[in-house]
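Supplied in structure tokens, the structure appears directly below.
Of the protein chains in this complex, all but one are displayed in their positions.
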Amino acid sequence: MSFVAQLLQYVITGATVGATYGLAGLGFTVIFNATEVINFAQGEFVMLGGMLAVFALRWGGLPLPVAVLGSVLLVSGVGVAVDRLTIRPLRGRSVISLIIVTIGVSILLRGGAMLVFGKDTFALPPFSSGTPIAVGGAAMLPQSLWVGGVTLLTLLLMKLYFDRTLLGKAMLACACDRKAAALMGISVDGMVTLSFALSALVGALGGVILAPITLTSYDVGILLGLKGFAACALGGLGNPFGAVAGGVILGVLESLAAGLLSSGYKDAVAFVILLLLLFLRPAGLFGGRRVERV
Amino acid sequence: MSRTDRDGAFFRGEGISLRFGGVTALQDVAFAVEPGQLQAIIGPNGAGKTSLFNVITGLYPLDAGEILLDGARLTGAPTHVVARHGIVRTFQNLEIFANMTVLENVLTGEHLHGRYGALDALLRTRRFAREERRLRQQAEEALRFVGLQDVLGQPAGHLPFGSQRLLEIARALGAAPRILLLDEPAAGLNVKETEALGGLIRRIVDRGVTVLMVEHDMSLVMGISDRVLVLNYGEVIASGTPAAVQQNPAVIAAYLGEE
Partner (left out) sequence: MLPLREHTHLLGLGLFALGLAVLPFLLGNEYYLTVLIVGGLNAILTLGLCLLMGYAGQVSLGHAAFYGLAAYTSGILTATWRWPVPAGMAAGIALVLAVASLIAVPTLRLKGHYLAMGTLGFGLIVYIVFNEATALTGGPSGFTGIPKLSVAGWRPASDRDTYYLVWAAALLLFLGAQNLVRSRLGRALRAIHASETAAASLGVDTQRYKTAVFVLSAGYAAVAGVLYAHYVTFVSPGSFSFHASVQLVTMVVLGGMGSLWGAVAGALFLTVLPEALRAVEDYDILIYGALLILCMMFLPGGLAEGAQRAARWVRALRRTPQEEAAP
């Protein structure tokens, strides 16, 4: 392969993985926009999306589309459960308390997955069969098209949701000013639950579309979650479009680093970028909401 | 010992403007306070009174203007530096330290006046013991001054609302301020408590502390203030003695217009 073709290959691979980072980041954004809480368990929603789909196929023998959709909906339900059982009772507590609780939830979900599914890695069959498509000397899996399509569609729907629907605006109102939103008749608790459901759904989607390309296992959640947060921070916390764009950029940078420098340090790329962002430009590439100084 | 600058005003601000996106909170606001004076800042809701306090204490960065204390330029200084210059405030929505006792709250108020460092604390030197004793005596005195001497050891969060307001004042006094900013000290107090508060504030001024007070309670303001500054929609519309301000047609219009 020529050097250009190789670069193109890295970019395609990176953008594909990056879309999942972006969807994970989107999940962070949704919950943050409604509650100002960073949900440390977000990565586990991504993990569960892929894992549940795998086992719906294995144990249930369900057809792929049903397994995929079912898994995503189920994880959305898990998100609701997490909110009702652990977040809602701690309404109004300090940031530290909520952070610790979401960490606890993340550990619990990961541990549960390990016990139920074991420690192996698994693969999901691609959504549509077919040979890789040639793109200027590089090869693109048809699954990448699925990834791109689903991500763009999700982005569009999210943007419509927050910009045009009353429900979406109500959610934003809760993050801006809880009391005022409540006085306007918005059920803040309901909005928070909805944000968890949405965020889990989006995260699971990211997990399930990527599973056919990269293997999934019980412990992929930590890294995916963190990279999702880096994507979020890169795009500007609170900006859905920025989160996805940030994810794609991150994925591409990571892939280039792995290909051109060293594959062992690949995972460190996202965190180095995260730290650099925090050092230099906390508001992210696209600004987003004003980063609150303490 | 205090130098007065060209204009002769001890503590003053001029041309202060503050904007939040499209909203102008303060527009070309000027104020001047003489040492030992009690000046009240009044105005309808949203007039920018607390914003002015926030700008003075460095909580918000101002977009234009200058703030000077005794010749020293405080414009844009961070909050803790403003405190170092002797400007201390209380808060409209109480910010007492609920994780400490009443006494500890006031001891924390004296933070800047504790003359020992980390090493003294670690090694428990004689200086540490001496200073802690002194700080404690002064804290007890401040609490006696506001009338909270009987609840020293209680968790601050357990006090009734009126006492918490007094605690915040005692804590601020612990910092031995030159200028005390009181942000709606009478909010939530009943008539008797407000009267007692008025007496307390006058006693604070008698001790030599310059007081700047944001308030809504007109009887309190007119009863004890030496000067009154009136804000409306972020601008100064009147400034003078309580009597003069009360008869100012612009002020009357501003308040009546609110209905």
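In order of appearance the chains are A and B, and numbering begins at 1 in each one.
Just so we're on the same page, a residue touches a chain if its C-beta (ideal position, glycine included) is under 8 Å from a C-beta of that chain, and two chains touch if they have at least 3 such contacts.
Bear in mind the structure is a predicted one, so any value in this text is a computation, not a measurement.
Of the candidate positions A:4, A:66, A:95 or A:260, contact with the unshown chain belongs to A:95.
Checked against the hidden chain, the listed residues B:9, B:68 or B:175 yield one contact partner: B:175.
The chain that is not drawn here is touched, among residues B:88, B:102 or B:238, by B:88.
Think of the hidden chain as still there; on chain A it touches residues 37-38, 40, 86, 89-90, 93-97, 99-101, 103-112, 114-115, 222-223, 226, 229-230, 233, 262, 264-265, 267-268, 270-272, 274-275, 278-280, 282, 291-294.
As for the chain not pictured, it touches chain B at residues 57, 59, 78-80, 83-84, 88-89, 91, 95-100, 104, 107-112, 114, 116, 118, 121-124, 128-129, 132-133, 135-136, 171-172, 175.
Here is the rule we go by: only the chains that are shown with their structure count from here on.
As a whole-number value, the distance joining the C-alpha centres of chain A and chain B reads 47 Å.
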